[in-house]
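Data block below; observations after.
As you look at this complex, bear in mind that one protein chain is not there, while each of the others sits in place.
Let's turn to chain A:
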Amino acid sequence: MGCAIVVHVYGGTPTEATPQELICIRVIGASNCRYTYIGDVIIAVIKEAVPNIPLEISEMIRAIIVRTRKELKHDNRMIIQHDDNATVIIDQEGNPKGTRIFGANAPKLRQLNFTKIVSLALE
């Protein structure tokens, strides 16, 4: 019920010095999960990379989804939709690998204690 980034879908990443497009392979914390929402950590493979960054194509990384085109339904029945699918590349602890984050972020990230990402985000 409800879907966001389907496994094997491209998502852009908004952190600085990071690749342009990822493909989501797997969701962490759920086996056989078809769909993911904002706030889910995924394992992704880099498909397209911006040059001169530490990450290369076909490198496997962890990322957390921060924006989805599919609407996210909140508990208070508020429905929010973004313009694109976007993730932030993180390491094992959940700290973002990059130093800047572009674009709007959902308030759900704060609830899930991704404080570093929330503090870096501008909007």
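Criterion: a residue touches a chain if its C-beta (ideal position, glycine included) is under 8 Å from a C-beta of that chain, and two chains touch if they have at least 3 such contacts; residues count from 1.
Throughout what follows, contacts and distances are computed from a predicted model.
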## Note on the structure
Name check vs UniProt for the chain missing from the figure, options "AP complex subunit sigma", "TRASH domain-containing protein", "Transmembrane channel-like protein" or "Succinate dehydrogenase cytochrome b560 subunit, mitochondrial", returns "TRASH domain-containing protein"
### Query
Residues of chain A in contact with the chain that isn't shown?
67, 71, 76-84, 103-104, 122-123
